[in-house]
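What follows is a structure written as structure tokens; I'll ask about it next.
The complex appears here without one of its protein chains, the remainder shown in place.
Chain IDs A and B follow the sequence of writing; residue 1 opens each chain.
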Amino acid sequence: MRFFSRQRHAVRSLKLNMITEKKRQILIFLIFAAAVLAAPYFLKGNYLLNVFVFVGINTMLAIGLNLLLGYAGQISLGHAAFFGMGAYISGIITARFPVDPFLVMILAATIAGALAFVIGSPILKLKGHYLAMATMGFGIIMYIIFNETVDWTGGPSGLSGIPNLHIGSLIFDNDLNNYYLVWLSTLAVMLLSINLSQSRIGRALRAINDSEVAARVMGVNARILKVRIFTVSAVISAVAGSLYAHIMTFIAPASFGFNFSVELLTMVVVGGLGSIYGSFLGAAILTMLPELLRVFQDLDIIIYGLMLILMTMFMPGGLISGIEAAAGFIAARMKGTKDSDAQA
Amino acid sequence: MLRLNGITKVFGGLTALEDVSFSVDGGSITGVIGPNGAGKTTLFNIVTGLYTQTAGDVYLGEKNISFFETESLAGLGLVRTFQNVELFAQMTVLENVMVGLHTGSKSGIFSCAFKLPGQIKEEKYIREKSLEWLAFTGMADMADRKAGNLPFGKGRLLEISRALAAKPKIILMDEPAAGLNSRETAELAVLIRRIRETGITIVLVEHDMDLVMDICDAIVVLNLGKKLAEGTPREIQENPEVISAYLGDG
Partner (left out) sequence: MDSSRQLFQYILSGLSNGAIYALIGFGFAIIYNSTGIINFAQGEFVMLGGMLTIFFLTILNLPLTAAIILSIIISTMVGVSFERLAIRPLKNAKPLSLIIITIGASIFIRGAAMLIWGKDTHALPAFSSNDPLYIFGATILPQHLWIIGVTVLIIIGSRLFFNYSIAGKAMRACSYNARAAGLVGINVKSMVMLSFAISSAIGSIAGIIIAPLTMTSYDVGVMLGLKGFCAVIIGGMSSGMGTLLGGLLLGLLESLGAGFISASYKDAIAFIILLLILFIRPEGLFSKKETERF
């Protein structure tokens, strides 16, 4: 029975590999978190600190969309609407009433999640192009509502007077405090999403993406799972929206329109579909790009378009797949030299 | 174990299946054969809830599963493989099998995201069980490979491993030997027998007559959407109607 002993051997070595792989992943997250938390020390007084606050918010949004798009393979071109809902619900209530903004944040996330759950059922029955159009239509309807309910949202000219968040006497009204506020939330979202992606739910989502029929035959309830992940994704976007409103203290519909939905899509595609770190990478690049392109104003939209086309054609795994390939190559090279050293 | 009662399926004006009834004994290997277009795959699609039949009922054990949703069948112990191999191509071999344990586990989004203790335990169980099934089918040494990069024959094997991981009472295999070379087919025959030894009932649609005659306990012959004959391999081989249907079709 050589067949079975060989298989048993393979299983044993696999189990060992998995333990080292797990350790490697924890290490990567710890290094990432440490780098993020230490960054302000090096950026003191730099306007980049302010840019990084928005990198954090966009990372959160990109992860939210990626759970839906990269894992479950379901497109949404209306995610800016959930971002806007979070921002407006938080903004409108806290600007008028002296309530705890964190409670309102939870309320906003709940309302956005509930709406996603309700419209998710019919909308996610649609596939591919139809889903894209329907989510786009939803996004535009919400955008029109943000614009036209002037009594509540202030209409196109915006809503101001949103208070900053505070915990006791700690007020989040400067870049440094906001940086930690946003990034602690973003790191939490990242960690939870990584956990989710490596669990049975994450596998079921990817299975739906690869072959919905086979996933259903294996007992994955694709219909319900898609709606649930859509809801999770909307909740994450709404929380990001609330944070955004309290940090900016002023919001206007232009930030929550179709263009921003496309920008989010670009972040996810450029960074890497189905990669949490990729979402960070995409968010970082797309947030910093306009800063770098100040000289060439208005060039960013052309560049987004080109990025979407070129990435999909030539690097469907996004930049993160390129980085992983490079890292793998270097690791193999180093291991190679070590081996040859040992031989010599 | 599985009982079909008067299954009829009409597509538009075309009758794909007409009043097909037969039953499959628990622990048996049953072959469904017939010329191309006989309605074999349609039959599987109806049993697994991907199509809805125009008339007739499907029973799994005592349960009428005629109008059950596809996704609820794995939990009841009925799974299938596909003629064109439907793998999760972007996932690893091991992950494919782990999806097979989806029905056998229950952690939700919340406990997965927060890694609650129960979920960690369950995840470990899923992993170990999946490795066991990979060892069973002889694929453990490929566990890390991307499923999409497997050669066709191994893909077939992976699909079977994944189906086994769902702890089924009955597996429907749609042309498991199609595209396999003769050595792989021989290995498949051994594997199917080993699966049956674990107490799992097997129904297969197959064109490879040698394989069917070799491993099946019972055979159902379909032709042009109707049941032509059923019986043991020997009875089928000697049935003049079956012979003429096959020869007539060339």
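Basically, a contact is a pair of C-beta atoms (placed from the backbone, for glycine too) under 8 Å apart; a residue touches a chain by one contact, two chains touch by 3 or more.
Since the structure is predicted, the reported quantities are computational estimates derived from the model, not experimental observations.
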{"item": "Option from A:43, A:308 or A:323 whose C-beta touches the chain left out", "value": "A:308"}
{"item": "Residue of A:123, A:207 or A:240 in touch with the missing chain, whole complex considered", "value": "A:123"}
{"item": "Residue among A:49, A:262, A:283 or A:319 that touches the chain left out of view", "value": "A:262"}
{"item": "Identified contact with the non-displayed chain, of A:99, A:144, A:171 or A:188", "value": "A:144"}
{"item": "Where the missing chain touches chain A, by residue", "value": "69, 73, 75, 77, 122-123, 125-130, 132-134, 136-138, 140-141, 144-145, 147-148, 213, 258, 262, 265, 269, 298-309, 312-313, 316"}
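Keep this in mind: only the chains that are shown with their structure count from here on.
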{"item": "Distance from chain B to chain A - Cα centre to Cα centre, in angstrom", "value": "38"}
{"item": "Of chain B, residues touching chain A in the complex", "value": "48, 50, 69-75, 79-80, 82, 86-91, 94-95, 98-103, 105, 107-109, 112-115, 119, 122-123, 126-127, 131-132, 134-135, 138, 140-141, 143-144, 162-163, 166"}
{"item": "Contacting residues of chain A [partner chain B, same complex]", "value": "3-4, 6-8, 10-11, 14-15, 17-18, 192-193, 195-196, 199-204, 206-207, 209-211, 213-223, 228-229, 232, 274"}
